[in-house]
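Every protein chain except one is present and positioned as in the full complex.
Chain lettering (A, B and C) follows the sequence in which the chains are written, and residue indices restart at 1 in each chain.
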Amino acid sequence: MENKIGFIGLGNMGLPMAKNLIEAGYHLQVYNRTADKASALDQSKITVCKTPAEAAANVDFVVTMLPEDDILIEAVAGADGILKTLPKNALHISMSTISPDAAEALKKLHDEAGNHYLASPVFGRPEAAAAKKLWICVSGDAALKERAKPVLENLGQGVVDFGEGVGSANVVKITGNFMIMASMEMMAEAFTLAEKNGLDRTNVADFFGSTIFNSPIFNNYGKLIANKQYEPVGFKTKLGFKDARLAFALSQKSNAPMPLATLVHNRLLTAVAKGKGDTDWAEGVGGGVDDDAGI
Amino acid sequence: MENKIGFIGLGNMGLPMAKNLIEAGYHLQVYNRTADKASALDQSKITVCKTPAEAAANVDFVVTMLPEDDILIEAVAGADGILKTLPKNALHISMSTISPDAAEALKKLHDEAGNHYLASPVFGRPEAAAAKKLWICVSGDAALKERAKPVLENLGQGVVDFGEGVGSANVVKITGNFMIMASMEMMAEAFTLAEKNGLDRTNVADFFGSTIFNSPIFNNYGKLIANKQYEPVGFKTKLGFKDARLAFALSQKSNAPMPLATLVHNRLLTAVAKGKGDTDWAEGVGGGVDDDAGI
Amino acid sequence: MENKIGFIGLGNMGLPMAKNLIEAGYHLQVYNRTADKASALDQSKITVCKTPAEAAANVDFVVTMLPEDDILIEAVAGADGILKTLPKNALHISMSTISPDAAEALKKLHDEAGNHYLASPVFGRPEAAAAKKLWICVSGDAALKERAKPVLENLGQGVVDFGEGVGSANVVKITGNFMIMASMEMMAEAFTLAEKNGLDRTNVADFFGSTIFNSPIFNNYGKLIANKQYEPVGFKTKLGFKDARLAFALSQKSNAPMPLATLVHNRLLTAVAKGKGDTDWAEGVGGGVDDDAGI
Partner (left out) sequence: MENKIGFIGLGNMGLPMAKNLIEAGYHLQVYNRTADKASALDQSKITVCKTPAEAAANVDFVVTMLPEDDILIEAVAGADGILKTLPKNALHISMSTISPDAAEALKKLHDEAGNHYLASPVFGRPEAAAAKKLWICVSGDAALKERAKPVLENLGQGVVDFGEGVGSANVVKITGNFMIMASMEMMAEAFTLAEKNGLDRTNVADFFGSTIFNSPIFNNYGKLIANKQYEPVGFKTKLGFKDARLAFALSQKSNAPMPLATLVHNRLLTAVAKGKGDTDWAEGVGGGVDDDAGI
């Protein structure tokens, strides 16, 4: 049993993460809403399951990588949810971007069921997931963090500890996603201003990206936005909008006014309203700035 | 004459830049509105002048580092301006953050006077100036850029060329300053959100600053804002507001809507209206976000 | 039984409304969280109840005027909620400002219990409630609207029909409250601009209020904001913030980007964060604009 892991959610992020766990020697009991996603995995190393409950049977760990609060809660506490089967004392490593409220609620459900919950959201796009370059934020009980480490270390380049608060890692994740959106808006406005004033936007992006703004976010998203190259889609605008809503809800709840968060929220909402929810969120932001500038 | 340079403007930035030129072997004819600033320089290597005109007499180069359009234009074309004395064919290396319109106007004045103008604005705070770590953006006539290079190389870690447009380097500078303000707003909102949700804001700043946002701007300003350590004052809020106005004017003129630029413009305007124009602009932004959050 | 009405919620609005129903000849079974509010009513015309359930027993109508979704839902479906006692076929006239989602949920609960629900939110401050000058928006089943009319006509100057949608009247109410906040922001910015430019802000308010902006909202709130006279408190900033959240949630849900709604949302959130949640919302907005202008 020790090398079996339940793995739920084979989307853009979940699939490469599952591959890395397989490569590390684990056998995965996988579940995905649309089962054919599993065909990309080595069939000898996985068991394809029909429900989350099936995937969580007889394992020490179940990893979830699902797009939002409600879907994750359904996968945990629904009629076919993992709580139906997850063994006593097993650990749910919850890697989705969800609200700290949902994290609290999930922990409570697991506590009642006699097993465990750990918030472990990640930073990184699908390429980073594939390259084991994710940054993984954890928070919660110290023993649980220790226990999850050997699994998590197969998925990223670092596991960073944000203390005991069950939802603290989720706050960090939401904060970070807000900063990514804000950076995209900043770059899109900057490059558009430069373009409108006769400069080459990629030159400007290169200069800042190799000097005072030289960071992974600036360079990765900056290239997409400077070149207006928005495919392939790594992270959808509609998921970005979900994260903007999480940031906004946190701002409301914790009395922290965030005008820039509302600006990017509205930028992504506009993209969704215009029917661009399935584009990459760099297009959701960058394309919106271009639209408004008439270019 | 070849090792004499006129140097106008001994503020927070100008003073360490002047020191570096002196160290490189130049003799400086310095002018500053308040003359006592020159007492920080090696008196054997400078001539203290009473007017910009005096400073520009008998030199090949005059360097200006002044806070805004009007002050620079007065120093060039005023009653005691450098055009009164600057030799034919000499070069004005204009390092201030000014509008591209002002750059065009100044070039025209120099053309008429038979000497030359080159836009060479810089990125970096006073510490960077002292450490010769500035980034210097140039644009304009190729021969002039070539001629200025030996001087400029004593002042920074790189001279970056943005083409022939006389004001293009200024556009880049304004664009960059907008991005710095936007980054400060982003960080201030992010760290405040984290703090309000029970996290240590310096931990959060450190995590992002050492991973996906690892860049000089994020780390330099992020530390100030995370620690709410706003002294000593490196760059004043009221000068930041001036730069926000430049960005905004450029946005208006070039039909490039920039909602984030207006947000930070209003942030800095609010700080000025509240009497905080002389604080560091990191406080103008970060302190404003804190105020609004009641912390 | 026909002249008995259950009445739940004796706040700033509920109390004068209850008085008007008593004056119209009804006997009220009143419930309020803090019972002493009922002491302001003619004791011979009321029965003071200990629970919502008690207030809803043996009546044809129960009127609710409570501050938010959760409180209303508790009063309806909680352990001592009105569903415990409300007779078959009786009608719940729901006059609070709530979300259309809550309206849908409440209708369903009443349907299941064999009685009825009607959305009837109102426009007007406490003075208007006292003077029977409220505007009452209704939507839902035609027969229910007909049945509620004789009751509602004692409370306002007009009952306006917004069709069959159970939550449509709530959408109108939320839309209207958004416009009131937006108008306050508009006036506060305008009067502050005038003041800062040497004009008398009340003169400016009077001119616009007697000409092109001559409307009840402009004149009522305009006077408060022009004179910075924010007491007595008619409607609290924290309740205004609740309504801003409702508007914002509706904007998110219906793909309708509303940058102005987010601006006033943040204005009220800032006031709450600064500890001003119990001031009048005119102060929440107007005082915030003044603060930012340093006056």
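We adopt the following convention: a contact is a pair of C-beta atoms (placed from the backbone, for glycine too) under 8 Å apart; a residue touches a chain by one contact, two chains touch by 3 or more.
All figures in this text were calculated on a predicted structure; none of them were measured in a lab.
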item	value
Per the touch definition above, residue among B:Ile98, B:Ala190 or B:Ala256 touching the missing chain	B:Ala256
Residue, one of C:Leu86, C:Ala148, C:Ala247 or C:Ala282, that touches the chain absent here	C:Ala247
Identified contact with the non-displayed chain, of C:Val171, C:Leu239 or C:Ala282	C:Val171
Positions on chain C where the hidden chain makes contact	100, 123, 135, 137, 158, 160, 162-163, 165, 168, 171-172, 174-176, 178-180, 182-183, 185-187, 189-190, 192-194, 196-199, 203-204, 207-208, 211-218, 247, 250-251, 254-261, 263, 289, 292-294
Positions on chain B where the hidden chain makes contact	245, 248, 251-252, 255-259, 262-263, 265-266, 269-270, 272-273
Absent chain, residues of chain A that touch it	259, 270, 273-275, 291-294
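Convention: only the chains that are shown with their structure count from here on.
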item	value
Length of the line joining the C-alpha centres of chain A and chain B, rounded to whole Å	39
Chain B and chain C: spacing of chain centres that average the CA atoms, whole Å	53
Of all residues in chain B, the ones touching two or more other chains	259, 292-294
